[in-house]
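Note that one protein chain is taken out, while the other chains of the complex remain in position.
Moving on to chain A:
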Amino acid sequence: MRAAVRAAWRIGTGAALRGRAGCPLSQAAGNGGGAESGGGGGSGSREAVERLVREHPVVVFMKGSPAQPLCGFSNAVVQILRLHGVEDYRAHDVLQDPDLRQGIKNYSNWPTIPQVYLNGEFVGGCDILLQMHQNGDLVEELKKLGIRSALLDAEKDQEKK
């Protein structure tokens, strides 16, 4: 690990300062070199999760990816968001990161995946998102985030006909 850091310094301070995946070097160092998984703190720590849920107004922890969900419940979340025209959101595949998978459950005190966060706040899993979709709450919550649900436009089109 130390050799890699030295090599990075030789390559150029710009790249080294950016560290891994565009994170500042100080952050990578804080995670014990960045490349290790399951290190002290690590991707499942409260701080790391907090950063992730605040990254974007809509953050989803799921199995698989929006392009290829690997779980029916996770897929349901992706499909619901898609119905509302929400395609720009952060999705984290917990199957790729066992520390994150446990860390997100600890953070929200919620035992299952998927988990949906709106504006950094835990909203629930697939069942709750489906309920919010069905009773109109999701349109309202998206509006609060400055996101206009595509379903509002769909309704407008229907009214015109």
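The criterion applied here is as follows: contacts are C-beta pairs under 8 Å (C-beta built on N, C-alpha and C of every residue); 3 or more make two chains touch, one makes a residue touch a chain; residues count from 1.
One rule holds for everything that comes next: contacts and distances are computed from a predicted model.
Engineer: Which protein name, taken from UniProt, belongs to the chain you can't see among "Nuclear transcription factor Y subunit B-9", "BOLA1 protein", "Checkpoint protein HUS1" or "GDP-L-fucose synthase"?
Structural biologist: Spelling it out: the chain absent from the display is recorded in UniProt as "BOLA1 protein".
Engineer: In the whole complex, what residues of chain A lie against the chain that is missing from view?
Structural biologist: Residues of chain A in contact with the hidden chain: 38, 63-64, 69-76, 95-96, 98, 109-112, 122-128, 130-132.
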